[in-house]
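With one protein chain withheld, the remaining protein chains of the complex are depicted in position.
Letters are used for the chains, namely A, B and C, taken in the order the chains are written, and counting of residues starts over at 1 for each.
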C-alpha cells in the first residue's frame, strides 16, 4: 500500500470526511462518537456493520437521533440531543460508563480537535483564551481511555495556520493519544515512528509538507 | 444507667446471647451477620423491627434459611447456606456489595472472634498456627467498614484464658474497630475511654476484673 | 434506616445546612431533580458547594439556585453550555468559584467517596492543565494522577420509580449520576415519578438499593410528575 494523492478534486466536504472515518471503523466495533461533527459518522456506517455506539451518559446500543413522537427527555446523547435505542441496548450509571471508557474497552472514539501534535497529543477542550469558561466534559476520559482515538478536523484554521503541529499551543486534552487524524486535506496515521500521510485530497504530499511544520512520512516510500 | 450484675444465674447460653445482641440492634438498621453464631441473631429480631439484612455475596433484604422446596442453589448467604428473599430485596455484584460495606453504609455488623483487645482490635480470621491455611473472606472488610462492629464470643477460652485481652496475640483482622463485645459472662462497650462493663451474668464486676488483664470501667461509677 | 416517603418537596429537603456540599444529579435536564432543587431554593440554605455535571440550564432548577446566590462553588465537568447564562454571568463577575473535573473522574471521585476508597490513581488528565499541582505516579509504565473522593452532605437525585423502603429504578439515560451520588452523600433525597409498595420492584433490577436512600419525594401527588 502506498500513499494515494487525490489531486483532481478539492478538499473533502464534511459528509465525505465522515464517510471516510466510517469506512475505517472495523465491523462490530464499540465506538463513541464525540459531540458535533463526529456524531455524523453514524450516518455513514454501512447497514449490518454491527458497530455498537456508546454514549458516555450511560448507554450502549444508541440509535439515531429521535424525531417527533420518538423524542423522550430521558433518552439523550452526550450532546443532550434526543436519541433512540437499538435492540441489544443497555443502560448504566456514569461511574460504570466511564469505567468502560477508562478501562480501555471502547475500540474507537472519534473526536474533534483544535490541534493535534506530531506525537499524537490532542487539544480539543479549551481555546486557552483568558476569559473562556473552561469546560471539559468527557473529552479527557475519551482521549485517555479508548483503544484508538480518531480525530476529525479541518487541517487548517480559517486564517490558514495548520492544526497539525509540532507541539500543541492550546491546553492539552491528552498526551500521545491520537492514532488517526482525518482532515479535509489528508488522512494521517500517528504512531511512534511519526506522522504518516495515507491519502491526500486536492493537494499533493509535497504541497502538504510545505505547509506543515511536521515531518511527514508516506506509505510505500523508500526511506 | 449503671452496670447491672445478674448474679443469681449462670453464664448466658448461646440463644440468650443472640437475643441480647438482637435487642441492641436499632429498628430499621442495615445489618450484616457474620458466619456461624452471629447468624443466629436473626432469629431473635422482633417482628416488625424493620432490620434489613445484608449478605456480602450481593444481597440486601435476606430472609431466613431456606428449607425443602425453598432451597435454590442461586440464593445463598455468606456461609453458602441456602437462604430466602424478603420483599424489598435487591441483588448486586461483589464490588458493589463491598463498596457498600467499605463505604460505611452498614449500621451494624456482628462477628465472632478469637480475641478482642481493650482498644477494640479484633482477631477473628487466623489462629496463627504455622500449618493453618489462611482464609480471611469478608472479615476484614466487615470489621473496617461497618459503622458499628459488635462481637459475640465466649469470654474465656476452653482453657480459661481470657479472650478480651490488653493486646491481641492472634493475627489481627482490624484495628480499633469493635464497639461492643457480647460474651456469655458480660457485655462491654469499647471506646476511646477504654472498656466499660454494662452487664454481667453469673459473675460480679469484681470477679470479672480479677480474671481479666484489662482495666474495666463501669456505668454510673464515680471515678 | 429505610427511607421516609414525602409528598411535599419542602418537607423532603428540610434541614439542609448552610455551607453544605450538595450533589445534584442529572445530565443536562435528563435526571435533573428540578422540584427538589426548587424546594432547596425555598428552603434557603446558602454558601453551598454544588457538584453536578453541568452548571445549570436556562433559568430554572440549578440555574435558579445559582441566580439566587446560594452557591459559593461549583464542581462540574461542563459548565459552559448554550443556555448556561446564569452561571456564565456569575463566573465572569467573579461571584462563583469553579472546579472543572473530567466527567469520568467526577463520577469516580464520588464513587470512591461512597465506596470507602481513600484516593485512586487515575490516568485521565495526565499532562493537562487539570492535573496541575496534583500528585502523579507511574505504574507499570503508565502515568496516573492521584484523585481524592468527593463526598456530599446531601444528594438530590431524580429516579423513575421507588418503593417504600427506598429502592430505586431509573429510566434510560436519566440514570446517569443518580446511582453514584446516592452512595456518596450523608443524606440522599430522591424524587421519583411514583412510589410503589415494597416488593413491587424486581430485586434483580433495583439499581439503587434502599440502603443509600434516606428520603423519597413522591411526585405522583403533584403536577411535577413528569
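Everything that follows uses one rule, which is that contacts are C-beta pairs under 8 Å (C-beta built on N, C-alpha and C of every residue); 3 or more make two chains touch, one makes a residue touch a chain.
This is a predicted model, so every value here is computed, not measured.
Taking every chain of the complex into account, the omitted one touches A, B, C.
Check C:45, C:76 or C:169 against the missing chain and you find that the one touching it is C:169.
Even with one chain removed from view, chain A keeps its contact list with that chain: residues 28-30, 50, 52, 54, 60-61, 85, 87-92, 98-106, 144-145.
Seen across the whole complex, the unshown chain contacts chain B at 55-59, 72-77, 80, 85, 91-95, 97-99, 101-102, 121, 126, 131-141, 144-145, 171-175.
Looking at chain C, the residues touching the absent chain are 108, 112, 115-123, 137, 139-140, 142, 144, 148, 169-172, 202-205, 207.
Throughout what follows, only the chains that are shown with their structure count from here on.
Measuring from the average of all protein CA coordinates, the nearest chain centre is that of C. Computed from the mean C-alpha positions, the centre of chain A lies at a distance of 30 Å from the centre of chain C.
For the pair chain B and chain C, the distance between mean C-alpha positions equals 35 Å. Multi-chain contact residues of chain B (touching two or more other chains): none found.
Multi-chain contact residues of chain C (touching two or more other chains) are listed as 111.
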